[in-house]
Each structure stands twice: as structure tokens, then as C-alpha cells.
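Only one protein chain is missing from this complex, and each of the others stays in its spot.
Right, chain A next:
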Amino acid sequence: MNFKTTTTLLLAGAAFGLTASAATAQTNLRVFVSSQHRPDVWRKAFDMYEAKNANVKVTIETGGNTSEQQAQYLNTVMTAKDTSLDVMILDVIRPAQYAAAGWTVPFNEVLGNDAANYMKRYLPAYAEANTVDGKIVALPAFADAMFLYYRKDLLEKHGIQPPQTWDQLAAAAKKITEAEKDPNLQGLSFQGRAIEGAVCTFLLPYWSMGKQLVSDGKLSFDKETAVKSLKLWKDFVDQGVAKKNIAEVATDDTRKEFQAGNVVFAVNWSYAWGQFQGAESAVKDKVGVVKLPAVQGGQSASCLGGWEWGVSAYSNNKTEAQKFVQFLSSPEVSEFMAINAALLPQFPEVYTDADVTKAVPWFASARPVVETAKARPVTPRYNEVSEIIRTTVNAVLAGQQTPEEGATQMEGRLRRVLR
């Protein structure tokens, strides 16, 4: 083959290749999914979209074990203005922050005039968390809240009702652990390690006493309530209701220890339910779940969780990515994820859907908890707020600070951040 024919052939091949790709115009979307939220099931939802849109190919990327680790990774990708990532799942506390940094594309243009109505379909808390100054910065992926898990078998055995207040819980835990005489059995497990979960640990009793951390964008810290909240948890440790090294316990440790049958009561997110019913669980069919106890004389309060889909401002396929996210944030996918991954729906009506209640019966009673769950403060400087609260909770539980010292330090540092 001489040079001329080779070149002609190559050129012809290239031309053919170009026309072929123009005809199908394949779009590749790269999606970041948190590894703790069943990427395997999300993959199936993505397959559903690929089946309907032959020109779109979705690649999944996972990483990090906790919300903070994932945020660290995404922060790096976004500050580098990396174009490789199109869609990312964000913890409910982050859309405001990502929008302020200019890292996500608002959905207003795609949704048009219908935007406000579009958001009304969701549970109000999620419509709110994803709207910043009238801009829809992300769409809800699924809902979440904290619940009290308990050992149904042990409570029945000792004739105890699920507790309504934290005091009742302490009494019940003591009674059961004393009677069971199992040195490995803990009364209560919660998150004491300096992770995002510890922020909720602090806020649960704080909110239960009717106080807010931030009102109208201003810090409304009530020191006395903060001391009581920190003291409540520290007392659990001192009384032996929670284990001594609770300052080492992260969210998934609580899940694992409860799943191994070593915990009577556990504060955890909804994801734990699916795992408790799994094949390797020692507590399968022995688990009850109710709303969290209240502080004596207060209201039960839960921490609003949930994750949102955002489209990267540096994506080369923004429009395709936004269409894809609209599909992911639809009642159809919500129902699919509720049935197959036990993720709580972001739509009120999906909770009572017949197929959903058949697969996850307790979802029907979960809806009021999610509806009344409180959102952590929405501020672009949330990472700093979170760090201040969680390190204080950790220091108090480890006995490094008294609840009074902790609350004083927390107030001083929060004031500097939320000026």
C-alpha cells in the first residue's frame, strides 16, 4: 500500500467516524454517588434512563465513607474546575454552600415558569433546602431523618414500652442491661466522634427544648439549652447507659454494633433499617423503629437529612445532565429507590404508595417524622459551623471539657463565623 492510498483510506475512515458520531451524538454523563447510599441500586435507576435515552451513557463514580470525606473530594474537584464530573449527589447541608461558590447550575432555566410549582411536589423541607434566593440549585434525591431504633424482643421481654422521653430511655436501658447481665450489651448508642452526625447529636435535645441555633440568618444560640444538651449526652456516658468510648463512635459503628445485637437503643438514620433486615444481621425481625424521644416537657425533634442531585457548573453537558437529574428526582425513581434500597421518598404521596408500604411497612409512620424534622442551619459557612459543634460534642463526651466549658467555647466560635 503506498502513501497516497493509505492517507485516502485514513481520511475516509475519519470522515465516516465523524458522521457516525454526529448521527448518534452520544453524551457521556459522569455521576458521583455516595458509597453509603446503595450505588448498586442507583445503577439500576441509571440503566432505566439509558434504556429510554439511547444517546446517553452514564458512568458512576463513588468514593469516601462519610459525608465529610465526600465533600472533601468534591471540593477538590470543584476548585480545580474539573470538567469530568457532570452530576453529583450532595448532603442536604451543602447545596446552599455549593451555590454560593458558583459550583452548581440553577435549574430555573430548564424548569421555566413552572419552577415554583415543580418544587411544590416535594416535601416542603426539601423544596426549601434546594432553593437559594429564588434559584433552584439542586433537586432532591431522597429524604432522611434520624430515628430511634430499639430491640423489640428485649423491650417485650421486660415489659417496657418504647420511650417517649430521654429520661424514660435511660431508665429502660438501665433496667434491661442490668437484667440481661450481658457485659457486651450497651443501653444506647449514638454518634460521639467528631463527624457530621455529632452535629445532630447536639441539636436533637437542643431543638427538643424549643430553641433554634440560627433564626433569620442570625445566630440565636441559647447557652443554657446548649449546656443541658451536652449534659444529657455526657450523663448517659457517666451513668453507663452509653459506653465509655462513645467519643470514638461514628454513624456506621452505631449501625454495626446494633446489628451485632449489642445495643438496646440506637439513634440512627433510616439507612440502617435495610441493613438490620439483611441476611448477616443478628437482629433481623427483632427491630422496632419510632420517633426520637423528647426532653422532659419538650417536643420530639429529629435532624433532617437527605441528599440532593446537583449539576456541576464545569460540566460540558449541562443541559443533558439537568434532564437526567429531573428524571432521577421523579416520583417514579423515588418509588423504585424506596422499594429496592429503603431510601425515604422526597414526595409525600410515595410514603403511602401500596408497593412501597408492602416493601417497607414502617415508611407510613416515618412520614410525620420526616415532615417535622428540622434542618441544620443553612449557611454558606456551614462547614465551619459543623466543625465547631462536632469537635465540642466530641471533647465533652471524651471528658476534655465540661458541658459549661463546651457551650461557652461553642458560642464564642460560632459568633465569629456567623457574624
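In this text, contacts are C-beta pairs under 8 Å (C-beta built on N, C-alpha and C of every residue); 3 or more make two chains touch, one makes a residue touch a chain; residues count from 1.
In this section, contacts and distances are computed from a predicted model.
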Name under which UniProt lists the unshown chain, selected from "Ion-translocating oxidoreductase complex subunit B", "ABC transporter permease subunit", "SpoIIE family protein phosphatase" or "glutamate synthase (NADPH)": "ABC transporter permease subunit"
Selected residue (touches chain absent from view) among A:Arg38, A:Arg151 or A:Arg193: A:Arg193
Contacting the left-out chain in the complete assembly, out of A:Asn75, A:Gln326 or A:Thr402: A:Asn75
Identified contact with the non-displayed chain, of A:Asp235, A:Glu387 or A:Glu411: A:Glu387
Residues in chain A touching the chain absent from view: 68, 71-72, 75-76, 79, 97, 100-102, 193-194, 244-245, 247-248, 380-381, 383-384, 387, 391-392, 394-395, 397-401, 409, 413
